[in-house]
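Provided herewith is a single structure, encoded as structure tokens, for subsequent inquiry.
Just one protein chain is left out here, and the rest sit where they should.
Read from first to last, the chains carry the letters A and B; within each, the first residue is number 1.
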Amino acid sequence: MANQTQTPVPLDFQPLASPMAMEHVTIQYGNKVAVRDVSLLFAPKSITALIGPSGCGKTTLLTSLNRLTDLIPHCRVSGSVRLAELEIFDQRIDVIELRRRVGMIFQRPNPFPMSIRRNLELPLREHGLRDRHKLAEKVERTLTEVGLWTEVKDRLDRSALTLSGGQQQRLCLARALALNPEVILLDEPCSSLDPLSVAVIEDLLVRLRANCTIVVVTHNLAQARRIADSTAFLWADEAGGRLIEHRATKALFDSPRESLTAAFVTGRVG
Amino acid sequence: MARFKTRTDRVLDICVWTAPALVSGLFLWLVGDLAVRGCGAFWPGESEASGFFRLTEPLELVIKFLTGAPERAGRSGGIGPILVSTGLILMVCMSMAIPFGLGTALLLSEFVAPQNRFGRIVRRSLDVLAGVPSIVFGLFGNAVFSQFLGLRFSILSGGLTLACMVLPLLIRSTEEALNAVCPTQRHAATALGFSRWATVFQIILPQATPGVVVGLVLGIGRALAETAALIFTSGYVDRMPRSVFDSGRSLSIHIYDLSMNVAGGNQNAYASALVLITVLALINAATNWLATRFLQREAGNF
Partner (left out) sequence: MFRSTRDRFLSLTLHGLAAVSGLIVVLVLAFVLQESSPVLSRVMLSRFLTDGSWHPAADAAEGAFNLLPIVVGTLLSSAGAVVLATPLGILSAVFIQFYAPLHLARWYRRMIELLAGIPSVVFGLWGLVVLVPLIARIHPPGQSLFTGIVILTLMILPTVALLSNAAMAAVPREIVSGCAALGLSRRTTAFLIIIPAAKSGLTTAAILGLVRAIGETMAVVMVCGNVVRMPGSLFDPIRTLTSTIALEMSYARGVHRSSLFFCGLVLLLVVTGLIAVAEIVSRRQLHGPV
């Protein structure tokens, strides 16, 4: 795949790129505390990486940003999470609209078991776009944005499951982008992909930064260094996961304030 | 982009709530009807007794019903001999089904590899057996046990027919219980140089017992509920059986006969159905209790 040599396609939407902020967030599964008292600011038009050892609550923290924690029985979130001025854990808000504004990409690509076209059209229809021509136009444009159009334009009606892992993940990204999200959450989006697909996705994220707030959980420290503007380091002990340090990526890796961070980024712990 | 509800959306939402409401309604109607009419049979009519004795009277009626012999073709009287026959049929059924069920399950889960040809054939044939309609089991039992083996209409041929019928269920649940035993236990036993005999009887079976018992109880429930396989194997006779070679009427057949063939038998049919359902409910509760205890113990191991 020679996507790196393609000229970047300008993105067709200019969403608000709202900031997200969490204050004193604690997340519990039953009696077990997964994340304790975390306050973080995700700046607009930037990429924030969440790093830390397995089980430190990175993914849990990420899923609280679009209230996917609602799906987990006995999961309780306290504290405040705001999307721009909206308090997202307010029971009165429209969760469905929240999730349109905050898109999410998962660790394993999860296209729906239906055609490529339908994978993109279904969420668009759900959110009110019914015009056939507009739908077709939108499908083409988002697929072009993720560099998938030339690869799939002749087989849009084939099952999305026939795509390779990297293509599936880009399709999922296209599906989320089609809804013009203000924030995009990514949960280790590259961990199940081959290096070439990883490069394509990273390239795409860097281009998306101009229009969105991006939060990415990653196991791969090198990836955080390559793409993230700022990086937050989490660590877990018996009392649950907590935030150790959140700074500009370069500063966090080159001159960490905390000794734990230094130990982690140099591979001595974790 | 605004979301909006179309008419189909609304219709779908309504369907999703009405379907369970309808099903629950029918279920409650059935169970309520059974409880009301069934208990009605035990409610004393005009009676001389008063005060405390009025309260004990239903209890007396229940005991009388459970122990008495049927009179006037079952219109009045009790179900004593029928309970005895049912018990005997179950005993015959289980005493045949348990060795074969346990043995087959042990073989399938502990002795042969999943891809073993013999094991696969046995498993496949049990799957087919599990799908055979109960009336066909009745035909089979009639041909084999009643005629070919000369057992005629008897508790023995009824019990044996039921044994064939519950066998697949019994084997499947026993196998599940055996598979639930942590595989490291097997490895540990083998590493310690245990013989297969010792591994099975001292390590695996004791740990799997609660699960196996759950399977047995389920099998008994299935056998109790069965009617079609018994009509022409164990027969209709409602007298007290003297041995397993006598014909005996099971509780389910009694209900069938009273409601279909005996005019005015409905009240006692309902009373018998209430007894049957109560026993089945107790069995269900027992299995649930056992199963949760089993799970808790499992969880306690880690």
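Methods note: a residue touches a chain if its C-beta (ideal position, glycine included) is under 8 Å from a C-beta of that chain, and two chains touch if they have at least 3 such contacts.
Bear in mind that the values here come from a model prediction, so they are computed numbers and not experimental data.
For the chain excluded from display, the touched partners among the shown chains of the whole complex are A, B. Screening B:Ser95, B:Ser125 or B:Thr209 against the full complex identifies B:Ser125 as the residue touching the chain left out. Residue-wise, the contact with the chain that is not shown comes from B:Pro20, picked out of B:Pro20, B:Gly150 or B:Pro183. What chain A contributes to its contact with the hidden chain is residues 66, 68, 70-71, 73, 95-100, 103-104, 106, 108-114, 122-123, 126-127, 161, 164-165, 168, 172, 175-176, 179, 185. Along chain B, the points of touch with the absent chain fall at residues 3, 9, 12-13, 15-17, 19-20, 22-24, 26-27, 29-30, 33-34, 37, 99-101, 103-104, 106-108, 111, 118-119, 121-122, 125-129, 131-140, 142-144, 148, 164, 167, 171, 195-197, 200, 221, 224-228, 231-232, 252-253, 255-256, 259-260, 266, 269-270, 273, 276-277, 280-281, 284.
Here is the rule we use: only the chains that are shown with their structure count from here on.
Work out the mean CA point of chain A and of chain B, and you get 53 Å between them.
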